[in-house]
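Only one protein chain is missing; all other protein chains are in place.
After this line comes chain A, so read on.
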């Protein structure tokens, strides 16, 4: 879907998921697969939010815990814990990465007009990975820019995070 930026009035599909009671959404076209949680191979020396790597049909997929990535309260993994395998594009190359979510909620069709801009909080707080906010049934869904969020540089650079 590279170069096919949807226009304002275009309808886009988002996969929403739950994280610490809050709803987040990612573009459905970035989603490669949705899986139940299974234990990952731990990578020594990696940051805490990188839970390890999974062998997904021959491809090595790093797993990121978004709760820890977003400095949210940690929770135990359960049978309902899901891993959303995403396809991240970075510098014209793409790689696969999994994020751990409490639960997958829905697939929403969202009009581009209904995506609210991310408020500006000043230079100190990086909001680049947030694409925008969408209100659905009275709840605010934070739509994430997967490419920026799971940028390997971003992932490795802790200082850039709030």
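By definition in this document, a contact is a pair of C-beta atoms (placed from the backbone, for glycine too) under 8 Å apart; a residue touches a chain by one contact, two chains touch by 3 or more; residues count from 1.
Here is the rule we use: contacts and distances are computed from a predicted model.
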Choices "O-phosphoserine sulfhydrylase", "Peptide ABC transporter ATP-binding protein", "NADH-quinone oxidoreductase subunit D" or "Methyl-accepting chemotaxis sensory transducer with Pas/Pac sensor" - which one is the UniProt name of the chain not shown: "Methyl-accepting chemotaxis sensory transducer with Pas/Pac sensor"
Omitted-chain contact residue, chosen from A:107, A:125 or A:140: A:107
Touch criterion as defined above, residue of A:31, A:50, A:115 or A:142 at the omitted chain: A:31
If the hidden chain were put back, which residues of chain A would touch it? 13, 15, 28-29, 31-36, 79-80, 82, 104, 106-107
